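Have a look at the structure that comes next, please.
Removed: one protein chain of the complex. Kept in place: all other protein chains.
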Amino acid sequence: MLHLALFLIFGVIAVVGAINLIAQTHPINSALSLVVVMGSLAAEYLLLGAEFLGAIQVIVYAGAIMVLFVFTIMLLNAGAEEQTRGSKVAIIIGIPGMVIGSVAVAWALIRAHTGAEVPVGSLYGSAQGIGHLLFRDFLLPFEITSVLILIAIMGAVVLARRES
Amino acid sequence: MAMPLHQFFTSTDYLLSLPMIMLALFGMGVLIIDLLLPPEWKRANAWTALVGLVFSAIAVYKVQIADRIAEAHGQAGSFVGFGGSLVADRFAIYFYYLFLAGAAIAILMSVKYLEIEREQHGEFYALVLFSVIGMMCMASGYDIVLLFVGLELMALSTYVLVGFLRRDQRSNEAALKYLLLGAFSSGIFAYGLSLFYGLAGSTNLGQIALTLEQHFLANPKDPVAILALLTTATGLLFKIAAVPFHQWAPDAYEGAPTSITGYMSVAVKAAGWALLLRIFLYMLYPLRPIYLPMIIFVSLATLTAGNLAALTQSNLKRLLAYSSIAHVGYMLLGLVAGNTNNASSTGIKGIMVYLLVYTFMNLGAFAVITSLRRRDIIGDEIDDIAGLMFKAPTEAILMLVFLLSLAGIPPLAGFWGKYFIFLSLIESGHYALATVAVLYAVLGLYYYMRIANAMFMRRAETAEPVSLSPGLRLALAITALGTVIIGIFPEVFLRAAAWSLSVPQASAVAGLLK
Partner (left out) sequence: MPANYVPIFIFIAIIAVALPVTLLAAKLIRPDNPQKTKAMPYECGVDPIGDARARYTVRFYIIAILFVVFDVETIFLFPWAVQYKALGLFGLAEMLVFLAILIVGYVWVWKKGALEWI
């Protein structure tokens, strides 16, 4: 019961944070809202039994990625965004569209005829569990991931390299 | 307790991953060798990369031989590695060769081009090799995790390649647009896959298909399955640039380095198709009654938007981008052919043939456009190709061959792709769709002939000559020979396409009408 209550509370925090992220006009404020979203998502993962993922979420997203976001905002020296006629149109079309979309998704998920329920924490959520899966069943995707990270390194340097 | 080594990485696993291991080794080799090379020797990177592609092709051939031996011993369909997550079946091997050929021709086209752009760096060739690893995972993956990681590997390298011309504003803009929309579509795709995992409790395609089949007998209209289908299909249609998810394609194609535009329109697109066919034929065949109307709508929209938008383009790369969208429309019709429950094997064979011939004819057209890039001339407008006949008659005639092939005129290669698609539509009674497709093919002839008209009937705008580098000459020769030979002697290639789909065990290609 407490579990469900906590899950719902963090879910609401995440959604409110995400809405605030879009509503804020200054990018730094949006970035800080994103920290809230990432943090509450980490709590959600924890509550679902994905302990390792929750920790990673805090370390990588709420930590490293956020630093990168703030750096980029500083790099561009981005000020408050301006409202244009386009953004009015986006609000008029976007908000009803979003409401319809989320109602449809929620309706589909509630009406689901899924089979057996999985008790919380019964899947591989700990670091040991992840290690067990990652280094045995998902050996190939794991090694491919290292090439993926290599490409990320190359991409960063290629796209931001200086004139020489 | 310590597990023995051989349990999770057997000799079969090694053999099946050998083509990828080769590419990874040579890709890293290019990176390291590039550091040691003096600037005037940078083009040696291209040769290293080509050798890597050849070694990878040899490895693929070894897999093919091993496959044949396994079949001879009656173990067909069991050539599976990494705990069932990688399947090097004929389907995958066909695509492997296609990717390697596309990458090799693109590298040949790039050597001189990058020198003119003053961006001759080893990273370029390494990225091409790494992207092929991703494509191979997309073609042979039998597990949604591997498929997704492969997709991201390919997509990430392509984003960087598109933005490789850092001095060119268009290239940067194209990379950014492509990255944002690509990441967005990957997210939607991953959401759909996660829903399927939730429904089936497994990441294996075959397992998911089995569960979906049983699930659908009990609940024919489960909203979650439909939601998962819609999101997965959206992600896939984004990747192959089908309408209404095509807006990124013209911008990305126009801004990318010309050789990469060619590469994206053939190998990257073929990888997208490999993934789409894997998912639709092997995983989602129980949902065919639901996705069929959607695919019919998308293919008609793609044909209409692609062909109509191509009519008014003045930029060659943009025109070919819209024409490539239109070609996706024809290929989607191959998936439509068949009855409500099974795809027509002629239609799928048509898609395979189409992808093969498209690789040659489209890369050929882009090779000619690449040669128009000279010092101080960007050379991607229709005006730039005007009067090509009087400056470089060989190239003009080759371009005409590629254009006629793209339009589907017999006896060139492009005809066979369209022929099998139309045939499959007629076989399965979709007469209206077949008529529409033929009408659009006639419309396509008009905009291809606009380019031909500029080449043969108009006078050149500049006197700057057009010259061919050895690499480009080789690329043109390969693509031209491919286009003509497949056109005149199609039997062996048609047999290869049919071979890629014929699996000894009937259950392995599920949902395919024999």
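Letters are used for the chains, namely A and B, taken in the order the chains are written, and counting of residues starts over at 1 for each.
Everything that follows uses one rule, which is that a contact is a pair of C-beta atoms (placed from the backbone, for glycine too) under 8 Å apart; a residue touches a chain by one contact, two chains touch by 3 or more.
Note that this is a predicted model, so its numbers are computed, not measured.
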| item | value |
| --- | --- |
| Absent-chain contact - pick from A:16, A:36 or A:56 | A:56 |
| Hidden partner chain, touching residue among A:47, A:62 or A:108 | A:47 |
| Absent-chain interface as seen on subunit A, which is shown | 2-3, 6, 43, 46-49, 51-52, 56, 59-60, 64-65, 67-68, 71-72, 74-77, 120-121, 127-128, 130-132, 134-135, 139, 142-143, 145-147, 149-150, 152-154, 156-157, 160-162 |
| Those residues of subunit B which, in the complete complex, touch the missing chain | 1-5, 8-9, 24, 28, 31-32, 35 |
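Following the convention adopted for this analysis, only the chains that are shown with their structure count from here on.
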| item | value |
| --- | --- |
| Chain centre separation (subunit A, subunit B; CA means) in Å | 30 |
| Residue ranges of subunit B in contact with subunit A within the complex | 3, 8-9, 13, 17, 20, 24, 27-28, 31, 81-83, 85-86, 121, 123, 126-127, 130, 133-134, 137, 143, 145-146, 149-150, 152-153, 156-157, 159-160, 163-164, 166, 175, 198-199, 201, 215, 218-219, 222-224, 226-227 |
| Touching residues (chain side subunit A, partner subunit B) in the complex | 104-105, 107-109, 111-115, 135-141, 144-145, 147-148, 150-152, 154-155, 157-159, 161 |
